[in-house]
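A protein chain is absent from this complex, but the other protein chains hold their places.
The chains carry the letters A, B and C, assigned in the order they are written, with residues numbered from 1 in each.
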Amino acid sequence: MIIVMKPNAKVESIQRIKGIIEENGLNAHISDGQEVTIIGVVGDKAKLIDQNLEIYDDVDKVVPVTESYKLANKKFHPEPSKVKVGDITIGADTLVIMSGPCAVESKEQLLDTAHAIKKAGAHILRGGAYKPRTSPYAFQGLEEEGLAYMKEAREETGLPVVCEVTSLDAIEVAVKYVDMLQIGARNMQNFYLLKEVGKTGLPVLLKRGLSATIDEWLNASEYIIAEGNPNVVLCERGIRTFETATRNTLDISAVPVIKSKSHLPIIIDPSHATGVRDYVKSLSLAAVAVGADGLMIETHPDPSRAWSDGPQSLTFNQFEDLTKDLAPLANLMGKKL
Amino acid sequence: MIIVMKPNAKVESIQRIKGIIEENGLNAHISDGQEVTIIGVVGDKAKLIDQNLEIYDDVDKVVPVTESYKLANKKFHPEPSKVKVGDITIGADTLVIMSGPCAVESKEQLLDTAHAIKKAGAHILRGGAYKPRTSPYAFQGLEEEGLAYMKEAREETGLPVVCEVTSLDAIEVAVKYVDMLQIGARNMQNFYLLKEVGKTGLPVLLKRGLSATIDEWLNASEYIIAEGNPNVVLCERGIRTFETATRNTLDISAVPVIKSKSHLPIIIDPSHATGVRDYVKSLSLAAVAVGADGLMIETHPDPSRAWSDGPQSLTFNQFEDLTKDLAPLANLMGKKL
Amino acid sequence: MIIVMKPNAKVESIQRIKGIIEENGLNAHISDGQEVTIIGVVGDKAKLIDQNLEIYDDVDKVVPVTESYKLANKKFHPEPSKVKVGDITIGADTLVIMSGPCAVESKEQLLDTAHAIKKAGAHILRGGAYKPRTSPYAFQGLEEEGLAYMKEAREETGLPVVCEVTSLDAIEVAVKYVDMLQIGARNMQNFYLLKEVGKTGLPVLLKRGLSATIDEWLNASEYIIAEGNPNVVLCERGIRTFETATRNTLDISAVPVIKSKSHLPIIIDPSHATGVRDYVKSLSLAAVAVGADGLMIETHPDPSRAWSDGPQSLTFNQFEDLTKDLAPLANLMGKKL
Partner (left out) sequence: MIIVMKPNAKVESIQRIKGIIEENGLNAHISDGQEVTIIGVVGDKAKLIDQNLEIYDDVDKVVPVTESYKLANKKFHPEPSKVKVGDITIGADTLVIMSGPCAVESKEQLLDTAHAIKKAGAHILRGGAYKPRTSPYAFQGLEEEGLAYMKEAREETGLPVVCEVTSLDAIEVAVKYVDMLQIGARNMQNFYLLKEVGKTGLPVLLKRGLSATIDEWLNASEYIIAEGNPNVVLCERGIRTFETATRNTLDISAVPVIKSKSHLPIIIDPSHATGVRDYVKSLSLAAVAVGADGLMIETHPDPSRAWSDGPQSLTFNQFEDLTKDLAPLANLMGKKL
């Protein structure tokens, strides 16, 4: 941590800051510049996290120099993490494909989808049983009934299943049915929920918030890991920008940034990122090329009849075409599909 | 709802859309343009909310023409709403000032603050007992102990109290202590939580999400009202943009926009919007001039010792100066302070 | 300037940076932290502006601690500047109102407007003769003919006139007709144009770019002042964000931020910021309350017949109502209108 003083800061102001730093058992290194004085803090800055050094007289700004997340930080855990979901490993040599409908609508819809995506080479079945929807009048999900279908689909196909949870109630039900819990974009900073999924020990798919910085996202993962659950997979799904040609803006750079800052695996969801079916294939190819550990792709037996997010869902044929096109690229990038 | 077809859409595609509209008990009006055909839907479009018309062949886009929120909509409730919190009315002729610390830290800190802000003319005491913090290692709030101090402060000063809730557990505790529940920016689309605060019947202060559109914000209020709880007050607290000179960007235009679209009262929180104490007074004046129904201002006995958000908190003297400066402006705008 | 080294930076890397700093005639203060080493640069960092210290081995980041603009900086020029336009002074005790049509369309339209706004109390006439338009097929302005009408309007009413320039050609023509040159949002970082308006010595109204930070905006003003022309007035006109309820998002906090960082006057343009006539009055009131030195408001004899930006233009009656409402607020804020 560096404290930059204002030009012409009074000596007493500088001494006061130095005193606070030392009271906290840290050392202060003072550099008197021609324009400003800078104070470097030496020691574990966590002790200062709830101090408000900006508030003192003559302090211009406080610049953090180390990240506040530790357990998710590559500096302290240089090896890439592998996360097991059922018998699938994310972050290893397989390009992991998760697929399925945005919302579970019926047993038939889900089982048809599960069989179709398995045949096309997918590894994990996704499906929403608790749906966060902008309007209270839109379909909100089948809840436990939907989870039961998910479990049944796993039993029929062997595919592990992942499902979003939106409350403690949902978690308590979901742990009985699913292999992986998903935290959706709108709940990325629902810290209460993060702690609760942390406590379950189940692998967690943590989607990036619509306007979350990468730093905030890694801090969110820290909430889960700090509960003793290191099984976190990140999912980039587009951020909110001024551009309206796509539903969100896929921040593909997040993959190399995350790989340089954290050891956690990261996958990409091009379906939510664009909201447009026609763009899903090219963005999936880009995701593999950029080094993502996997993909999450929405599929539906009849997208035009989907109860949620139909415009971005692929038909089974389209999905099969997609995995065929992805395979040689995955191989080129040193991954299996 | 309007469906815009692609140029050269096939007749069958147009007839298919017409069929779906009519199957849902609605009427389709077809306009054949020189470049494109447009289909207007006549009737209650709610019946189509989970249809995905974009997905069909030759559909270019679907343009909604009516808002999805009804209970929060000025069209169906033209009179401005008034929300009572204890014996204070928000949305009437008083400019309502909420103030207090970001986080409740101790009984003494809270009671000192309560007395000071009351003396300076504030109407409602705020204080956080459940604190959403980016890092799991930052102070997370005193929880029930903090709520108990809030209640004690109300008993001593007569000021109603408002406190953020972040989970169902927190709601169940808070209803025993506070007069108004706050939903924070990070939980604005935690729909589960919205429904739960709706069920309590207590007045709710609904902060705008960091990257929520005004339309999404009003839909979030709709979740609360749809549970039978019309006592919603909106709070603009800055949105996330590219500008870093302030913590967030105060979207002051939200006030006239909300006043034109909804009957709900709206207040402004300049403390969180800017994150900088020195800018709070001028933005408070702007908020009153633009027509806000109230303000939420952070205060602290010693901001430099605050455990959270010190840099944006006012001292008691600064707060008293502020209310003195606000009073003549409030009067000019036809409000009491 | 502070250089933050990576954890475990090699001694040679640190010495290399120290060497570069010293080669440039500056001093390096090294602080060895527990986690990282920090190097403070003492001296005039301008000497390092084209060095790329980030590129060296083991450098984590370079943190500037002083602004790159000097002539626009309040630190080196603490007194607020006053800018004279004709016999009107911006930045003094008058709330300066600029008004007129988005585009000059005809002599009659402009003269009618000039008389109407003068009667209502405006101080400066605005009108566009060179119009930057998104589409090449939209009306591009009357060019010199429009400027001649501007001059005629000044002769008839005595109001100084301001007009946007978009090229050196336009500048060469405009200096013969107008009292103040405007740089529009799209040209805020057209550095060539900034230098050219700097050379004219005429007062310049510098609009903020759609996605310009305040720091970039002040650096743009520095280009003008560095040519020997200190007569710069800033104009906040809304930034681009994700919100679509208004055309842009008025960043009203820019006023106190600019007042704390610079001595230049700043005005607000609520017409372009919102794009909606109905919101202009309340945002004008907010602008005065927040401390802006003036306003720029679009007016038109018949907005529905305007060739550009009609939806945000006020009729003459609406404008007169507006100035009547602004006057008591201006007085309360210590300004004349």
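Convention: a contact is a pair of C-beta atoms (placed from the backbone, for glycine too) under 8 Å apart; a residue touches a chain by one contact, two chains touch by 3 or more.
Note that the structure is predicted; figures quoted are calculated from it, not measured.
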Of A:Leu110, A:Ala185, A:Ile239 or A:Leu337, the residue that touches the missing chain is A:Ile239
Subunit B positions in touch with the non-displayed chain are 2, 4, 7, 29, 31-36, 38, 40-44, 60-61, 63, 65-66, 75, 240-242, 244
Those residues of subunit A that touch the unshown chain are 211, 213-215, 239, 241-246, 249-257, 260-261, 273-274, 278-279, 282-283, 285-291, 328-329, 332-333
The missing chain sits against subunit C at residues 46, 49-50, 52, 54-56, 68-69, 132-140, 166-170, 186-187, 189-193, 210-211, 216, 219, 222-223, 226, 240, 277, 303-311, 313
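Note that in this section only the chains that are shown with their structure count from here on.
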Comparing which residue numbers subunit A and subunit C contribute to their contact, where sharing over half means same and under half means different, the two sides are same
Taking each chain's mean CA coordinate, subunit B and subunit C are separated, in whole Å, by 31
Chain centres from averaged Cα atoms put subunit A and subunit B apart, in whole Å, by 26
Whole-angstrom distance, CA centroid of subunit A to CA centroid of subunit C, is 39
For subunit A, residue numbers touching 2 or more other chains are 240
